[in-house]
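With one protein chain withheld, the remaining protein chains of the complex are depicted in position.
Note that the chains take the letters A, B and C in the order they are written out, and that residue 1 is the start of every chain.
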């Protein structure tokens, strides 16, 4: 049996936080993948700073607890140096679509073969609930006591436009469905993005809203325009895969099937190369 | 008659560079606006670093020659402190969609009432022609001697998705059309974005290609999906306005019709406010 | 008079800090000198938080670790603080629902009350255990129940009736258990009706925000980061009343570059962050240097490097703060030695920034930024004044002047005609603001900028650049909250020492400190490698007899520090 993926570290998420659902789904997804032949030692994780980032401390997997906003940049570096790794980047909505928006979109553009799981709780949880790039207009937080005056980004359409080759949405309170999505994302070759609707009981408790609005996608939409429409449907929060495309991945375009970690030339080999005419 | 908008500074763009067309169109557009009642002293400009940025030195207008990638952030700050200003940010494709992508998209999201003119020359001109976020796959530059392995962003669809309320495309070799677009952008209330196709004779001389492919849009597309299709049509480089919407602007949501530069409370007034119960 | 301390401990989300604020505010309104410090973790609910409120009739400079009244809401708090009783008269009120087997403390008295059970009885589900702390405190102070009810009604707006019932129930239960009458002489309520217009009870961050605003601040750009976030939060709350605009930008890079844009348009502007966010503002800081943009920067430190320890205190960023931004340019770096000083210093620094058109850093640390203290509003603060240029076609943003300061004008302002062109530039530039790469022009503009430095050095002497606390004994150099800790420790130390509080760091206050040249000194700072030592040695010929270093994120307890000082003096 696979070893426990927990670390035993005290969990400091609020009781009822949607992050628990994500943590469980990740554990289950990795469990299933390992059952189907993946090596546990080939998984590597990273994250930003925020409530979402604490998942790093609760998962007994290798990786790096990164900087706020930079997790997906770090994830790319991890992948490039060892393409055998299955790299997961956990991001917050402030983290991945605010501070680190650029890295998110470039990872998508490059079709970097990593997975970004976005913990969309519609606010900056850890820094006490300020508005985020995905908060609704009027959202009141400590930095917007009169209500936010910005429109939110639409995560899925934005990622689609940037070039993400696998785009999905899950809900932390539908852990089985989310588990499936995570498995599909990790099996996808290319940049995979899952927006997880993650209620924040302390600052943005939208369980009721989500439970009422969520609806499963029946099929993968065939056009990007249709995917965008469904993703931004005002009446439903569609869950499922919005897009999945097979496209060349960055690391293979860079060095084919080589593995820089395993194939690095040693000192003598470098001396030879240096002196080769 | 309006004073000369030139500064007399030696122009160091390459002969034939598309930037000349942009410079002339800007001058003409401002000339027309001033003729129609705008005050020259109400224009303020900023830019990033790159060949595009040199336009700052050739325009006798107030403003700040900013940092690479940050011009559009700076432009927002200029506007917020004095909403009477008409603020233009000149950006390069490396500048505004690479280093500064985040600021570009947030300015659009906020519908900040400024104008971003993107000098799209498909490379980093000033640093000797490296590939840019808008370069085609296979583009060979000094940082990609084997050809770029990234897909380009699509500037217009991306800006539309981010929330830009005025989105257009011009061509530096169609200065009259470009002038009209700039006038329309400056008259637009909200975030206006013009992608200017700007051939770079030194590193990306696409005059022939563009001259063959450009086509004027007949009407403003009525849906975003249609605008995106037209903007990314593989057979044509459509020129014109892709989208124009009237939406609330950030500074008015922040402080209504106030003007922080003109209405700032003086010291005594602040003392009163401080001691008011 | 004696100093007394109330400590409240519980889980995040239980309202520990809020209860302490109500306690502190009540004391403040009654005329006490109060200091509140909050110890909390980077989490929203659970964990272990505690807040300490120390008060006396003379100024209290930091909080004490040992309590006269300790209130704990849960088992973890009970255990964590069971040794933290000040003396045999001290009282520990705990939640007997959470701590079934309370042991007798080392010293002091204990009283278990079924705070959760009582809460359930009154509220059903939910409820606010923190009110219990307020009730116990009121009783302990000998304040009447009516006052308690009024305060509860004013301070806890949600669920007022249940709140009052619960507060009363706890008050009664505690009284029945024998707590009562005042423990503190002269604590009748209200002792003094505070003149609210000259006294406030504010945190360091609130003080510096308000001080900067009074000195002319119009815009504040930031991205939240503990312990700087509350500057943003506080100013955002003041938008309507104070006409100050606090913008939460998409990143620190955005904040800093937006800020410089606002400066170009003439707004008095500040930015703020902690070390990690400040690191991201480096390039813009350097931009402020070359463009000569007056920009006030708040840097509130926490333990580093990188994300470090988000909610604790440190002074690790000194070298970083002193050497910000690539390239050479004039700047000012100063550190307040109390929340009180933070108020005036923020105004001073904003004013200096505009007088000399340079970036300025106000360096603080979590303990100073987030702790609260009585603030006496000064009669006056400096006001950020601008050397105005003459509009017209001959105006040059970077005109070469004797002083190095070039007069300013702002685009779109009323006095500007159409021929005035105001060009700021991130490249090296000519007086016109147009870019240059010519050797002579580079030298001329660098020399112009460098000429400001000696003038800045002189101008800062208008202000108290170094504060001295004490008359005799070994000089102990410190800055920021190190000074607060030393001032409080001095009260308990039998051996004399003078606290030399460095307020202005750059320019270095050589004039004030020259008397120490050749002398032996002691230093104190929250750093593991002795940054302050290196900084002082670089600027002053002293021999450092002892360096008191602390780097566990926690402030010193004054009594503990007093002992350390007695050992080394």
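Just so we're on the same page, a residue touches a chain if its C-beta (ideal position, glycine included) is under 8 Å from a C-beta of that chain, and two chains touch if they have at least 3 such contacts.
All of these numbers come straight from a predicted model, not from anything done at the bench.
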| item | value |
| --- | --- |
| Residue among C:278, C:410 or C:504 that touches the chain left out of view | C:278 |
| Touch with the omitted chain, as defined above, among B:5, B:30 or B:51 | B:51 |
| Which residue of B:24, B:38, B:187 or B:202 touches the chain not shown here | B:202 |
| Listed residues A:28, A:70, A:119 or A:151, member touching the removed chain | A:70 |
| Residues of subunit A in contact with the chain not shown | 2-3, 7, 9, 39-44, 46, 49, 56-57, 60-67, 70, 73-82, 84-85, 102-103, 106, 254-255, 258, 260-265, 267, 270-271, 273-277 |
| Touching residues (missing chain, whole complex) on subunit B | 12-15, 49, 51, 65, 67-69, 98-99, 101, 124-128, 130-131, 133, 142-146, 202-203 |
| Absent chain, residues of subunit C that touch it | 41-42, 253, 274-276, 278-280, 282-283, 285-287, 289-291, 301, 303-312, 314, 316-317, 319-320, 322-329, 426-428, 436-437, 439-440, 442-443, 446-447, 450, 453, 527-529, 531, 534, 537-538, 551-554 |
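FYI, only the chains that are shown with their structure count from here on.
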| item | value |
| --- | --- |
| Cα-centroid distance, subunit B relative to subunit C, in whole angstrom | 41 |
| For subunit B, residues that touch 2 or more chains besides their own | 102, 106, 254 |
| Shared interface positions of subunit C, touching two or more other chains | 239, 250-251 |
